[in-house]
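One structure is given here, and the rest of the page talks about it.
Note that one protein chain of the assembly has been removed; the remaining protein chains are unaltered in position.
After this line comes subunit A, so read on.
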């Protein structure tokens, strides 16, 4: 709102003389506020009707035994029962937590590393750099797409492209997506492969690093690895931080690929039962929507907590440069 009030409004010609007068004229400020809200209204309406109200509803539902199908009247208040069940009586809940942690903790760093690596390769000027940047970005445009997940499943199936590749070396593959030991691995690979979005942000960040720093380092006789550790990483740390936060949240929310690979079951043998998928099964297959809502809120708090921890650690490794560059 600060920006809205500070800017001269075209419909109010009285802004000229002094901004200091404003403080004493609440009516004027209120007017500006109304205009702001009018412009905000499409977004605000969306936020209220499809985000805020449903969220509040789900918070309420998480204290009930709401089952989707029954009459509204037969819904009962169960207090903290859903939360208690979740932590003490649902082994699948903890299993899903483990699967999700494994997925997010492995996929996120790998994805960021891949994104940074490719961004550094593409940060030089050579013929066709634009084309390559586009090509590498492409997979993430297809982002959470179902089609991509289907392609992935077929690629890692028994007679998929991956096994054909292996067969050139005389290795006989298996149906990786059907094997409980490997299914999650293929999903992690899929997530890592979609590194385009953080890569583009890394690229932008790399462009911001002053060339003089590298030149000075060269004069001092630093090798490329030294330059990477002492210049690139610290200078890039705010961007890394940004990507880390976003991708961690993304990683925890993985759903589509697991859903497609397992036909919505989390199989084989629950190996791809991500938290979100377990939540979906509880709500839509078992009609325990109250329980699913409770799971959603625990999830929200957990992601918030993880993000807060990441922010805390940021103090120790993120360097914001004071200058204007």
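FYI, a contact is a pair of C-beta atoms (placed from the backbone, for glycine too) under 8 Å apart; a residue touches a chain by one contact, two chains touch by 3 or more; residues count from 1.
Here, contacts and distances are computed from a predicted model.
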| item | value |
| --- | --- |
| Absent chain [UniProt protein name; select from "Cytochrome b", "Thiazole synthase", "Extracellular solute-binding protein" or "Electron transfer flavoprotein alpha subunit apoprotein"] | "Extracellular solute-binding protein" |
| Residue touching the undisplayed chain, where the options are A:229, A:269 or A:309 | A:269 |
| Contacting the left-out chain in the complete assembly, out of A:33, A:117, A:134 or A:180 | A:180 |
| Touching residues (missing chain, whole complex) on subunit A | 53, 56-57, 59-61, 63, 67-72, 77, 79-80, 158, 174-175, 178-180, 263-265, 267-270, 284-288 |
